[in-house]
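Yeah, one chain of the complex is gone here, protein chain that is, but the others are all in their spots.
Chain nomenclature is as follows: A, B, C and D, assigned in order of appearance, with residue numbering initiated at 1 for each chain independently.
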Amino acid sequence: MLICRVVGSIWATRKEDHLKGFKFLVVQPETLGSFDTQQPVFIAVDRIGAGIGDQVMVTRGTPATFIHHEETVPIDALVIGIVDSVDIASGDSQ
Amino acid sequence: MLICRVVGSIWATRKEDHLKGFKFLVVQPETLGSFDTQQPVFIAVDRIGAGIGDQVMVTRGTPATFIHHEETVPIDALVIGIVDSVDIASGDSQ
Amino acid sequence: MLICRVVGSIWATRKEDHLKGFKFLVVQPETLGSFDTQQPVFIAVDRIGAGIGDQVMVTRGTPATFIHHEETVPIDALVIGIVDSVDIASGDSQ
Amino acid sequence: MLICRVVGSIWATRKEDHLKGFKFLVVQPETLGSFDTQQPVFIAVDRIGAGIGDQVMVTRGTPATFIHHEETVPIDALVIGIVDSVDIASGDSQ
Partner (left out) sequence: MLICRVVGSIWATRKEDHLKGFKFLVVQPETLGSFDTQQPVFIAVDRIGAGIGDQVMVTRGTPATFIHHEETVPIDALVIGIVDSVDIASGDSQ
C-alpha cells in the first residue's frame, strides 16, 4: 500500500457500468524518510469517508477490487484506511 | 486510475482472438499539481465513446478486464470515465 | 497496452512446464509524442505471427494469460496485435 | 519479491472492512549491488512477526492476498520472510 494525501476530487457522468455511486478521490503519494522525489497523482475509490487533506493508505491493482461488492468492478486503486499515525525510524535503522 | 488525455487512435487488423470490435485509443497521462514529468503514452480500450482531446479516467491491469464481457480478454487498460471536472487543492493541503 | 517494436528473439530449452511451443519475442517500447525517454526491452509471447521490425500492441500482467489456452501459463506479456496505423494528435489536443 | 528494511509502523482506526487485526509496517526497498537509487517506502502487511530494522522479503500485488485467509482482503504487499542471509555475487558474475 502507498501512503498518500487526498488532494482533490474528480467527477465523471459518462462512466463504465457498475461504477455508479462510487466516490473518486485524487491522491498524491507522500514523500517520507530519505526519499523526496515527487510522484504523480492518481485516482482512488473511497468508501470510508476520506476527505481533502487526509493522509490515507491506498491499495493498488486487482486487490483494490476485493471489496465484497455484489459484482467485480474495473477500478485499480482503493483507499483502505485513514491514517491515525505513522512512525518512521530515523536513519540508523540499518 | 490515471487521469489521461486521449491523443490518438490505433488500428490492428491482425489481432489475438476475442478482440474483434474493440476500439483502442492512445492516451497520455496528464501532469497535474506539482508533478510535471512527462510519462509515456499507452493504449486503452474504450467502450463509452471517448474521443480525441477528452480527459478520461483509465484503469490499468487485470481490473481493466472486469467488464462483464462474455469472456475474458487480454487487455490491460480501459477508459472507465470521461471527466466532467477535477478539483485539485492548492499546495496548502498538507 | 504498450506500443512496441519487435527487436529480437529469445530461446530457452530449459523452461517451466506448460511453456513448450510458445514463441518469445524481445520487444522495445516505442517513444511517441513528446515522450522520448528510452525504456527497457522485455519479452512477450507471440501467437499471431509478429516478426522483427513489426510495430505491435503488447498486453502486460495477468491479462496476458487470458488466451483461452487449455491451462494457465506463467507469462506476463503478450503480443495482441500487429499495428496497421497509429494516429497521434499534434500538441494542441489539450 | 523485493528485499526491504522495516523502517516504521502505521495505524489506521478507520479502515475498509475485513482489515481488522492486520499489522501494517512501513518498509524501505534496499539498495544492493550496483544499484543505489533510493526508492520510495511503502506499506506491507506482516503476519510473521517482523520488527523495526529487520531485513525482509516483500511480495507485491495480488499474490500478497494469497494467504489462505478466510476471505479476500484489499492489500497489495505482504512480508513473506525475514532474511537470514543474502549473498550477492561480485561484479564479475557476467
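Here, a contact is a pair of C-beta atoms (placed from the backbone, for glycine too) under 8 Å apart; a residue touches a chain by one contact, two chains touch by 3 or more.
The shown structure was predicted, so the numbers you read here are calculated from the model rather than taken from an experiment.
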Please identify which of the visible chains the hidden chain touches across the whole complex. C, D
Chain not shown, touching residues in subunit D: 1-3, 29, 31-35, 37, 39, 47-49, 57, 59-68, 78-89, 93-94
It is residues of subunit C that touch the chain not shown, namely 5-19, 24, 26, 28, 38-44, 52-53, 61-62, 64-65, 71-77
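Here is the rule we go by: only the chains that are shown with their structure count from here on.
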Separation of mean Cα positions, subunit D and subunit A [Å, integer]: 18
Taking the mean of the CA coordinates per chain, how far is subunit B from subunit D in Å? 30
List, in ascending order, every residue of subunit A touching at least 2 other chains. 39, 61-62, 64-65
